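The other protein chains are all here in position, but one chain of the complex has been omitted.
The letters A and B name the chains in turn, as written, and every chain counts its residues from 1.
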Amino acid sequence: MKSRSRLLQMVGLLGFIFLYAPILSLVIYSFNESKLVTVWGGFSTRWYGELFRDPQILGAAWISVKIAFLSASIAIVIGTLASFVLIRFARFRAKSLLSMLITAPLVMPEVIIGLSLLLLFVAMEGVIGWPGGRGLVTIIIAHSTFGAAYAAVVIQSRLVDMDLSIEEAAQDLGAKPVRVFFDITLPVIAPALVSAWLLAFTLSLDDLVIASFVSGPGASTLPMVIFSKVRLGVSPDVNALATIIIGLVSLGVIVAALQMNRSKRQSEQR
Amino acid sequence: MSAVPESRSRKPGRNSARAPGSRLIGAALSRLGFSGRSLVIAIPGVWLLLFFLLPLLVVAKISLSEAAIARPPYLPLWEWSEGFLNVRLNLGNYLFLLDDPLYIAAYVESVRIAAISTLITLMIGYPMAYLIARSAPETRNILLMLVILPFWTSFLLRVYAWIGFLKANGIINNFLMSLGIINDPLVMLQTDFAVYVGIVYTYLPFMILPLYANLVKLDISLFEASADLGARPLTTFFTVTLPLSVNGIIAGCMLVFIPAVGEFVIPALLGGPDTLMIGRVLWDEFFSNRDWPIASAVAIVMLFVLLIPIMLLRRVQAADEEVEG
Partner (left out) sequence: MSDGRPESDDKPWTDPDAVPFLQVKNLTKRFGAFTAVDSVSLDVYKGEIFCLLGGSGCGKSTLLRLLSGFEEATAGQIIIDGQDQEGVPPYARETNMMFQSYALFPHMSVEKNIAYGLKRDGLPKAEIATRVTDMLSLVQMDGFATRKPHQLSGGQKQRVALARSLIKKPKLLLLDEPLGALDKKLREETQFELITIQESLGVTFVVVTHDQEEAMTLSSRIGVMNAGQIVQVGTPHEIYEYPQSRFVADFIGSVNLFEGRITADHEDHVIISSPESGTDIFVPHGISGVEGQQVALAVRPEKLQISKSPLENLRNTMKGTIEEIAYMGNESVFQVLLDSGKQVRISQSNRMRTTDHTLTWDDQVYIGWNDDASVVLSS
């Protein structure tokens, strides 16, 4: 029994090494003086300097952040409304269709989402003259759509857990449905909205395939720039960029986890 | 007792009389058949119909058109000419897919690579999920966070990291050669092996999370009961744990398999020129050959290939919801 559980722990340990070794190597070699990424040439922060002097990368990063911010915001609005309809509304005819539409983007291959949206935009332009070329707007629409699917998963699970009688109590005390939604429902599910927004933001920031399809000239996102760089082989400034992203994400996740632990402890006391 | 009963005794609806303008708009909307309720349904509904379902129908339509050197690069499916509606359904694209062994091979290869990677992911993911589910609650949260954290960092960069590991003068080869185990570098990058590694690596959290969610719910007294009735640990595992986690296994496998079949980035960065995966074929048809009708046909066939796994996933998830509800 003892040896078996030790074996299990070994497997687990190896699994975590497998998960983290590549990430760690990115960080370590980002401080490598040598241009040959895998040959250690002494400690240096030179690639960080080069990264910050590269207008292409900085521009793309700014575009990506703008897109991610807006599409995450649209995504949680759509995701919240869809979740509310699916969890709180009584059965109506198109309910299962809506449920299918909101979850389908989760399992749809990215190449298909990207291709189909591009073809839609081209066709729409032919018929109604909008969106008039592709770029930020089309990427934001695309990212909002699949971001909403992920946001809906997070928000729905929170809405299911929420005690319905809290909303009823507000109504009983004289609040109309819309008022109940803003006074009670939204504040109670706020933590889920934050995680849903962050998830949609990250997914948008990360997406290469869909953005490549629906993007147009002058709207290269960060992943598109990175992809064209690394397709030609490893480059040290990408390592520096990766390290910055990993640092920010780890910080964010740790803060979020601490926050969640705190609110969980509160709800357990309740 | 003065103010309250009075304000309460108002008839419903009169309370909202404060802003006559908004009431008028509300009345006008409701006369048109719009209640607040249908508006709430309409916003996500219309968005998803417009930007998810309609695009798929457009793909289906274009897959039936003929390619042309034009803008957009396909011929219209229907045309009005001399008062007649001419519909030109062209199954040629699908026949072309069937005819060209390259496409069929790409579908078979994609399914094969995805299936093998899924199995490997399961074999690594199951013990990890089991370990996390059986650890103390405080450690459990930390381990879970460690599994999720890579998922939040850039997918593209995590795939990129493996280039540095696998290439001829990469970390693994340098390490093995410095130990004297090998003399010449192993060829790992641009092989199917690299694609397996890439898929297993990036999709491991998708396997662990549903498995964990399933395993953590299993009542520990089940194992104790089994042991009490004389089952050895391994017997308990095969007769109690494994059958009870079957839903988690299916969910995890489908969550890895489905996106892996359509994967583009991993075969593009880690695979060789002969690693034929259908996502990559679609990408090349679209961006290099600019053959939109063929790309659309490839997409539609891919959807049909994925239909069974997608339905399987939905069924398992629906069953889980039922148990919880």
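As a working rule, a contact is a pair of C-beta atoms (placed from the backbone, for glycine too) under 8 Å apart; a residue touches a chain by one contact, two chains touch by 3 or more.
Computed from a predicted model, the values in this text were never measured in an experiment.
A.B. asks: Looking at A:120, A:184 or A:253, which residue reaches the missing chain?
C.D. replies: Reading the full complex, the residue touching the unseen chain is A:184.
A.B. asks: Touching the left-out chain: which of A:9, A:171 or A:228?
C.D. replies: A:171
A.B. asks: May I ask you to list the residues on subunit A that touch the chain which is not drawn?
C.D. replies: These residues of subunit A touch the chain that is not shown: 163, 165-166, 168-176, 179, 183-184, 187-188, 266-267, 269-270.
In this section, only the chains that are shown with their structure count from here on.
A.B. asks: How many Å are there between the centre of subunit A and the centre of subunit B, using C-alpha atoms for each centre?
C.D. replies: Going by mean C-alpha positions, subunit A sits 14 Å from subunit B.
A.B. asks: Report the residues of subunit A in contact with subunit B in the complex, numbered from low to high.
C.D. replies: Spelled out, the residues of subunit A in touch with subunit B are 1, 4, 8-9, 11-12, 15-16, 18-23, 25-26, 29, 36-39, 77-79, 81-82, 84-85, 89, 92, 94, 98, 101-105, 107, 109-113, 115-117, 119-120, 122-123, 126, 141-142, 144-145, 148, 174, 176-178, 202, 205-206, 208-209, 212-213, 223, 226-227, 230-231, 233-234, 238, 241-242, 245-246, 249-250, 252-254, 257, 261.
A.B. asks: Give the list of subunit B residues in touch with subunit A in this complex.
C.D. replies: 8, 16, 36-37, 40-41, 43-45, 47-49, 51-56, 58-59, 62, 72, 124-125, 127-128, 130-132, 141, 143, 145-150, 152-158, 160-165, 167, 169-171, 174, 201, 204, 233, 254, 258-259, 261-265, 268-269, 279, 282-283, 286-287, 292, 295-296, 299, 302-303, 306, 310, 313-314
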